[in-house]
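The following block contains the structure, expressed as structure tokens.
Removed from the display is one protein chain of the complex; every other protein chain stays in position.
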Amino acid sequence: MASDTAKAGSDAAILLSGVVVALGGFPALAGVDLAVRSGELVALRGANGTGKSTLLRLCAGLTPLTRGSARVLGVDVATQRDTVRSLVGLLGHDNGLYSDLTARENVQFVAHLVGAGTSDVDAALDRLGVDARVAATRAGALSAGQRRRTALASLVVRRAQLWLLDEPHAGLDSAARSELDGILREATRSGATVVYTTHESDALGATVPRTITLTSGVVARDVMEHSR
Amino acid sequence: MNTVLAIARKDLTIEWRTRTLLARVVPFALLVLVLFAVALDSEPLILRAAAGLVWLAMLFATMLLVQRSFDLETADSALDALLGFVSSSSKVFFGKALSLFVQLFSLAVVLVCAAVVLYGARVEGGGVVLLVTVLLTATVGLALVGTLYGVVVANMNGRDSLLPLLALPVLAPLLIGATRATEAAFGSDTIDVSNGWAWAALLAVYAVVFGSAGAAAFAPLAQGDS
Amino acid sequence: MTTGTAATRVLGVLAIITTAWVVVSAFFLTPADVVQGDSVRIMYAHVPTAWIAYLAFVTTAVASGFSLVRKHRTLGFDRVAGASAEVGVLFMAMTLITGSLWGRITWGTFWQWDPRLTTTLFLFVTYVGYLAIRRVDVDPVRRARRSSVIALLAVLEIPLVHFSVVLWRSLHQEASVLNTDGDVRLDGLMLFTLFSGVVAFTLMFVWLVMHRQRLTALSDLERVVGLDAAISARRAEGVSGIHAT
Partner (left out) sequence: MKDLGFILASWVMTLGSIGVLALVTLRRARELSSRVPDEHKPWV
């Protein structure tokens, strides 16, 4: 693990050393050392409360760093959280949708702000299997899975350099899961880095190149799966 | 600019769908005007107080609309994502302020009409131009200050009571200025129209000051909350 | 070791001595004022608290500015800003209360909507709000950033409030009770007593700010110390977890 951290050079998408994040006095992360190279696809595993979500929120610039040092895409998280935010796409526990806008309007709003076109919106909705009827429904009236897909479509439209996804597979059926895996792989092929969390009890579907397991706010295992 | 308009349009679309302003805030503000009249219980007194009562009702309504405006953003953590998309968070500030301004201005027009009907206020001649100017400058100020302090308390526990405590003292100059200028426009004998214009100028200065302060302060205030 | 040091102990003793002198002089040594009569004896407490309250808010503003701009000691400046506002709010509350008691004697009413009083009242409410915001954030870094911005916005607000209130009163002046504004003709001892009052309340202010700023530091430190233990505990738990799997 230590050698990984050392050899990760300037091409590191995420570089954490001795990271502690305290939430109301509780160390959700208790000293994490981690290096993720750009273009990697990484699964973060761990039971509830092991700090997976906190790790993602830290890398997205949403949670302040308590101790240690953290660089995301070459930007110091401790001092330049605003910059970090603009480079990173996070899908957290919340979907970040406006419940009174339709699914399509939500994605369209994001597309408008990042300068993507209507065709990108259609393509993204299509890829995530959000059909026309669902797209025209108020987000507040959608099921959990449909809301998740809409939020993922927004993320696809954004084309962020680093994707951080908190349990993106939750609430999706198996067809949608493999579709999602395809999207994530494609994102890494086009140069983006993807880190997503899965619950420990979930079986990993397709092969994931790298799996990191968190236990009690520290990295317990870091396994590279050599390609078959 | 495009971003500012997109954010404002998004807020106004939501408002149009949910009709929060129309169905709740307008009736509330009108109710406030009626209750003031009942409490004062004297027609000359009500007429003298008309301008002040309109702007007090506006202040209360602003508190409600600001809460609503930021509840939309925080309900599903949309603000977190939004601040990531935009190139500068001051655009979010101006976008939200713009939609708030549109809502507040329509409310102000309704309340002035109500003051004419319920309180017997009169607007004639040069007063009309003054009145329109005051409604514009004062609601711009309300929208800017409301948005600025709205983001301070967004996501906080007990924000319903914190927002008025923080924002109302800041809005005091605006209340004074808008009330005097509106009184002048209503043809009160305690203040003439030229003095009314001086107050309108103060309101414009106020809006500029808090517009720039808001643009500068929004980023550190909106920065992430765990 | 508590928040007291040699410096604060000296300050404390000096504050008590000067206060005792001011009280004795204000009640027994100074004469009644020609215009105000005995009510001038309130002034020896009222005027210094008012001045120090304003000084406190200037301190808060300056310290907040430093806290926001400087890269180092951000939290230290913020603690001073907070402590100063706490003491300032108390002093200003006392200013308002003693002022209205004095007004009752001199003007016959507790309150006059004169520009200075009105501005002071708004200033008071503004800083009560500032203190309320400080209580919300538990994380010191976030508290420092947010409350510094609020304090600087207050600096912007106060001149606007003052200016509009002055303008408001000048347009709406009902020539009335304000005539007996009470021009104080202070003789030597009265002036000296007033001056001693300013010294005494300044000493109290500095003493209180030093202690309260350290108090905030203590509660921030307590969290840090607690965090160290919590980190070790969590890491230990993690290690045993690894062995278990």
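First chain written, first letter: the chains are A, B and C, and each begins at residue 1.
Throughout what follows, a contact is a pair of C-beta atoms (placed from the backbone, for glycine too) under 8 Å apart; a residue touches a chain by one contact, two chains touch by 3 or more.
The structure presented is a predicted model; accordingly, all values stated were derived computationally and were not measured.
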item: Missing chain: touched chains present in the view; value: C
item: Contact with the hidden chain (one of C:169, C:211 or C:234); value: C:211
item: Residue of C:5, C:109 or C:232 in touch with the missing chain, whole complex considered; value: C:5
item: For chain C, the residues touching the chain missing from this view; value: 1-5, 19, 23, 26-27, 32, 37-39, 41-42, 45-46, 49, 87, 90-91, 93-94, 97-98, 101-102, 104-105, 204, 207-208, 211-212, 214-215, 217-219, 221-222, 224-225
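What we mean here is this: only the chains that are shown with their structure count from here on.
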item: Shortest walk length in steps over touching chains, chain B through to chain C; value: 1
item: Chain whose average C-alpha position is farthest from chain C's own; value: A
item: Chain nearest the overall Cα centroid; value: B
item: Chain pair with more C-beta contacts, A-B versus A-C; value: A-B
item: Between chain C and chain B, distance of the C-alpha-averaged centres to the nearest whole Å; value: 31
item: Length of the line joining the C-alpha centres of chain A and chain C, rounded to whole Å; value: 47
item: Sequence positions of chain A contacting 2 or more other chains; value: 64
item: Shared-contact residues (touching 2 or more other chains) in chain B; value: 223, 225-226
item: Sites on chain A touched by chain C in the complex; value: 20, 22, 24-27, 30-31, 64, 66, 215-218, 220-221
item: In the complex with chain A, residue positions of chain C that touch it; value: 138-139, 141-142, 223, 226-227, 230-231, 234-235, 237-238, 241-242, 245
item: Contact footprint of chain C on chain B as seen in their complex; value: 148, 152, 156-158, 162, 165-166, 168-170, 172-173, 176-177, 180, 190-191, 195, 198-199, 202, 206, 209-210, 213, 217, 220-221, 223, 225-226
